[in-house]
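Everything on this sheet refers to the single structure shown next.
Here the complex is missing a single protein chain, while all its other protein chains stay put.
Now for chain A:
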Amino acid sequence: MLGFLIQRFLQAIVVLVVIAALVFLGVFAIGNPIDVLISPDATQQIRLDTIARYGLDQPLWQQYLAFLGRLAQGDLGRSFVFNMPVLDLVLSRLPATLELTLAAVAGATLLGVPLGMFAGYRPHSKVAKLLMGLSILGFSVPTFWIGLVLILVFAVSLGWLPAGGRGETVTVLGVEWSFLTLDGLKHLLLPAVNLSLFKLAMMMRLARAGTREIVLTDTVKFARASGQSEWTILRHHVLPLISIPIVTVFGLEFGSTLAFAVVTETIFSWPGLGKLIIESIQSLDRPVMVAYLMLVACLFIVINFLIDLAYAALDPRIRARR
């Protein structure tokens, strides 16, 4: 186990170094941030001073080395636009995205897996066919359109729910959370539903396919022959057996939603990471983009590691191989 941890740690460092190079090169190639930073009528002297202050007059490789050096010390630079340390900026936006993503992915899983299992258990029932039809909708209708329709129906026409923002927040452990207040929950609901529809469809299809396959196996027949009820069989035999692909998708969806909830956050003016990255791309706020991408890489490394641990917890055969 220790060997496995060390191996994974070294892998993670290699991945991060490679990502750092790609990110630096990619971001460097985009536009010239100076044009955004100073007003068009600034003097040439102000312009040169600004360039020197941000180290943009040095050769690319020196900038990269300086960047790596600062990165190793945990210093990701200051935002051009907000003029504050990037790490603080990104981390201040993380909780908003975290709670939105968690609500969406967990909701999709908790609802999608049982529905999918039902559809796999009774594949010829009308309900199962309806669920599968709806899941195709969930896959194919674009997120931004669903978001707009949700706002139109629930915020504009019915006026039940707010159209955007985080609402009232409560500070716990120095971080602001929306889900702890009623008003915050109301604000959370529409964007979470918007984000979760696609995932709900996917979880349903995944659970259905797994269940259909497992209920035909001798494992289930043997459990039936010993008198176990259908509920026991679904809960104790089928669910553990289909959980590995579900955990995989849960992890990857969680990571990618955390990183790229851009569309939903923009539509619902949710002040999270997605909104931050879009704004920083528009204003060519390089340090923010870099810090954000590095954070995403770290997130995926951590999530993949957790998925591997979950595999081992779920399937003893994988444990044995390690």
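Following the convention adopted for this analysis, a contact is a pair of C-beta atoms (placed from the backbone, for glycine too) under 8 Å apart; a residue touches a chain by one contact, two chains touch by 3 or more; residues count from 1.
Here, contacts and distances are computed from a predicted model.
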From "Aldehyde dehydrogenase", "Hydrogenase-4 component E", "Electron transfer flavoprotein alpha subunit apoprotein" or "ABC transporter ATP-binding protein", the hidden chain's UniProt protein name: "ABC transporter ATP-binding protein"
Can you work out which residue in A:T219, A:T248 or A:S283 touches the chain that's missing from view? A:T219
Which is it among A:L241, A:V263 or A:I278 that touches the chain not included here? A:L241
Filtering A:T181, A:Q228, A:T248 or A:S283 for touch with the omitted chain leaves A:Q228
Those residues of chain A which, in the complete complex, touch the missing chain: 216-219, 221-229, 232, 236-237, 240-241, 314-317, 320
